Every structure is written in structure tokens, then in C-alpha cells.
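Notes follow once the structure below has been shown.
Only a single protein chain was left out; the remaining protein chains are all shown in position.
This part shows subunit A:
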Amino acid sequence: MSAHLSYGRVNLNILREAARKDLREFLDKCAGSKAIVWDEYLTGPFGLIAQYSFERQMLNLEKMFTLKGGRLPTADVKNIIFFVRPKLELMDIIAENVISADKMHSPRDFHILFVPRRSMLCEQRLKEQGVLGSFINIDEYILDLIPYDSDLLSMESEGAFRECYLESDQTSLYHTAKGLMTLQALYGTIPQIFGKGECARHVANMMLRMKREFAGSQTQILPVFDSLLLLDRNIDLLTPLATQLTYEGLIDEVYGITNGYVKLPPEKFAAQKKQGEAGKDLPTEPKKMQLNSAEELYAEIRDKNFNGVGAALSKKAKIISAAFEERHNAKTVGEIKQFVSQLPHMQAARSSLANHTSIAELIKDITSEKKYIYSSPFIISVLVNGYFLSDAASEAFFDNLTVEQEFMTGVDTDKVNAYIEDCIAQRDPLIKILRLVSMQSVCNNGLKQKVFDYYRREILQTYGYEHMLTLNNLEKTGLLKPQTSTRNNYPTIRKTLKLWMEDANEQNPNDISYVYSGYAPLSIRLAQVLARPGWRSIEEVLKMLPGPHFEERQQLPAGLHKKRQQGENRTTLVFFLGGVTYAEIAALRFLSQMEDGGTEYIIATTKLINGTSWIKSLMDRPEAQTL
């Protein structure tokens, strides 16, 4: 299940294997049968590096539990291993578990594995609770950057943006720097570091410091990466707010992708399932699917604008049915044998096609609008087969998109927007409102005080006064704020960086703006300009964005300087501090594939986000006692 990690420009499977090896080594330390007690949050990220079946088989694992208070579930095992993040709350729960277990008869060995790092603070807490001595092994499992796909690394740290930009807690930046050091240990020193933003500066500083600290233990590896680009999320607050319009981006917007998996409503998948399990009722459990480049078709279509997906699917359908038709041409035994040998692959392709057609249909139901249908007749023929739908959901989607695009092009950003007003009046989901209002604020470099107060009052009156805290948070992070200067920089930035492209081609894109059907993500433009012609050409704009921009060079050990072949591409690692969206990833992949691009990108981030999950992470919801 990990082969896809090896195919990319940089073999990320090395990283995954290193992570698995460490895990095995730790588990080997605990001799005898074992049960793992999971900090639930970690199960997702761990799924990306090791399968349960694999661990169980290899490591004499008997049981898995979720960490919760009170007594441990009974299990006849010698070792109980806690896999936890270094959080004080969790230490209290562990202490409770251990104390209650002590009363039971069978003696057990307890172990703790901290992910990603040991914490003195936590050990201190365990000591205070009087259980530190009960642990035979206390260890750390350094899992900073998790290989997510062949060109994508994520730290899967949900709170990173909030911690860095709202709470001035730079723990995740420390982990980032550590993760980058691990990466350099495996893939060689990265000779050039570029960055923009406060956090980027901080991470670069830590990296340089750590390099000094580890001086002498350098690995003699030919550098795989030519440069590293560190980008703060807060230099581009706009992009995640916009609705992503790539296939993968839309799946994430509509259903949410967590740790590489998506849960879908089961109805559309019913028919397929029946072939296998005849007579079964309609499934009621959501269908869980893994999404990554291991699936050939998905790798092909995920980064396309949704309007181009239909065409791709129908083309694929033709190819597959043609392939199945081949059987009529197979005459000799040899030909038949060859055909049969291809069958498993073809069947996998067919079921993959069926799955994605269903997903596309689901998304279509929500997004389809007249405009879309006219611009993409293929969708009708392939997906909808003439049946047409235009209910409230899709209309809302379209209206929403229109408003977003108005804001991004700078239309009426200084006035109260009627659509937002209506949405509030109809009590649409709060996150949607916050996304839109924030977007307007960002595109206007802050809202006029009157407009700002009006929106806030509307939100408080409609959704409850407790959201005052959330509004505060948004203001602190700069997402929703009052205008402080009369000058609005956004139009200048938009024009200089060509953030809006009128004639975005969704079917056969020639520019990254296709991922948002017109809007080119600012973050990616920065990466693009950096590669060619360089940031010096946009000094003015860079000054308008928050935080410093910088360039650092790291000395390579003698003899490791790369001699570039004629026409060989550079490899750049782009690290988004505070999260990245699938659409941005798609845009970078698009740049990698451009024939005259000259640069291939590997993407790393603290977390994969979309506007909804991002805003959610910034919300404060005091749990109100009932009065």
C-alpha cells in the first residue's frame, strides 16, 4: 500500500520506512504480548505509516484501545503501551488508567511512547500523580513529517495555525524545524532556503542553529532538494477562504478529507456493492475511501478543475470499455491468456472509474449550475445522462461562488454585502458566514469600521453572543479586522501578481488560476515568481505582505555539490506553515508538470486544510452551562 510513495521525484518511501523501523524497534523493546492504548488523535496519522494488520502480525500485538479515563479494558497481555501526544490532559488520564490497573491482580508492564517528542513537563506531571515509576520504558517516536503522497508531506497537526498566529505558541514550528532536520539527514542538506513571514524566519533560524549544533555528524548524502521555500500561512489568508474548484479540493470542501480518507454518503455506491453481496439492504454506513496517487485514475483527475473531470472520466470509460472489447479479438490461447492476465488491473480500473463517477455525481448535485452545464457539455452526457438538477443547494453554491469572485476581483468590498446579509438572515451555517466576511475583509485590507461593526453585530445577534470570542480570534489573526489605514493594498498585489485571470481555461489550463476558476493562489504565485524571475522583481509586493522575506545558504560538505545535467529540473520543497489546501497543491503540481517550468515541487505542510476546517480551528466555543 505504499508503493505510490516511491514513484515521485523524491522517494518519500525512505522516510516512511525510517518511521516504521523506529516504531518496530520501540515495540521490540517490550517483550511479550502487548496492547496499545491510543490517543485517538494519533490513529489517523499512524494509519499513514503503518497498517494495523502489519503491526499486529509483526509485533505480537494483541489489542488496541482508545485512551479514556477510568479503568483500562481487560486484556490478557503483558505490556500496555500508551501512544500519546505530550499533553497534560492526557497524562491525567494515563495516571488514572495506571492507578486503577494497579489494583487488579495480574502484574503488567507499562510503557509510554510520546509522539512526536518526549516532554519533561508531561513526565513531571506523571511524577506528581505518582505513576512515573510504573513505566518501564518512556520513549519518544519522532513523527514530524508524515509521507502523505508521492509529493506531499504533512505533520497532521491540526492546531498549528491557531497556536502560531493566535496563541504565540511556537511548538509546532520547533517540530517543523526538527522534521526538516530529519528530512535533511535522509535526503541531504538543502543548499538554499527561502522564506516569507515571521514563522518562516523562526523556522529557518532554528534550522540553521540546529545545523550548527549537529556539526560534525553530517551525513554524506548528495542533496536531493535544491531549495526550500518556507511560507507563512498568514501572508496569504485569502486562498484557503476561497472555495476550491479542483476535483480533490471539492471533495474536501464538501465531504472533508481526513488523513487521506474521505467518508461519503453510501446511496450512490449501493448498486456497485450489490454485485458482490447480493440481497443486502442499502448500506447505511458511510463509504470510506482512501484517496491518493496509488489509484491511477485518481492521480490523473484529482488536480483537474471540476469542469474538466467529466471529460476525463468519459475518456477513461471509453478506454476501459475498449480494453474489455479486446476479448472478442483474442483468438489464440496466447492472446486469451494475455487478456486474462490483464483482467485484475482492468477490473480495478473499472471499479475505480465507477467510484469516481459516483463521487463526481455527488459533487455535481451540489455544485451544478447553468453556467457549468453550458461550459461543460460532457458532464451532462457522462454523468447526468440528460437528467438535470437545480435545487437550492446548487444555487446556493453558485451564489456563494459569485460573491467570492466579486470579492477577489475587488467589487464592492467596502460595503455591506447583500448576499451575506441574506445568508445571516436565513441562519446559514456560521462558518460559511465567517468565511465570506473574512474574505471580504482580506480583499479590502480590513473592513470599514461601520461595516465591520455591522457584520459583527449581525453575527452575535443571530448566532449568539458567545461568538464574541471567535470574532476576537479572527481579528487577532488578521482574518476579520477593521481597516487601519485608508490604503488598500490588495488591488496592487492582485495586479502585480496577476491573481485574477479573466480567461482561466478550466479544461486545458495554461495557468495556475484554473484551480479556483480565475483566482491564482497568492502563495503559489510567490513560489512561481521565486523560480522565475526571482523575488527581486516583486520587492514592492513582498513588502506589503506581513513578515520578512529572506534567503539563506547552507554550506554543503565538499564533494557534494550537484552538477546539474542539461535540462534537469530543480527540486524545491515548499513548506506551508499553518496549512495548505488541495487546490494549492494542485497548482504546484501543475507548475511541476509545465514543460518549460524547470522546477519540480515537493510539498510539505503542518496540516491539509480548507476554509471550513481552518476557520473551525480558530473558533472558541465556550461550553455553556444550561441555565
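The definition used in the following text is that a residue touches a chain if its C-beta (ideal position, glycine included) is under 8 Å from a C-beta of that chain, and two chains touch if they have at least 3 such contacts; residues count from 1.
Quick note on the criterion: contacts and distances are computed from a predicted model.
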Listed names "Checkpoint protein", "Vacuolar protein sorting-associated protein 16 homolog", "Two-component response regulator 24" or "SWIM-type domain-containing protein", with the criterion being the UniProt name of the chain not displayed: "Vacuolar protein sorting-associated protein 16 homolog"
Absent-chain contact - pick from A:415, A:457, A:495 or A:532: A:457
Contacting the left-out chain in the complete assembly, out of A:86, A:147, A:223 or A:611: A:86
Touch criterion as defined above, residue of A:209, A:288 or A:318 at the omitted chain: A:209
Interface with the unshown chain - residue positions in subunit A: 86, 88-89, 117-121, 124, 167-171, 173-174, 177, 202, 205-206, 209, 212-217, 370, 373-374, 388, 390, 392, 421-422, 424-427, 453, 456-458, 460-466, 468-469, 472, 620, 622-627
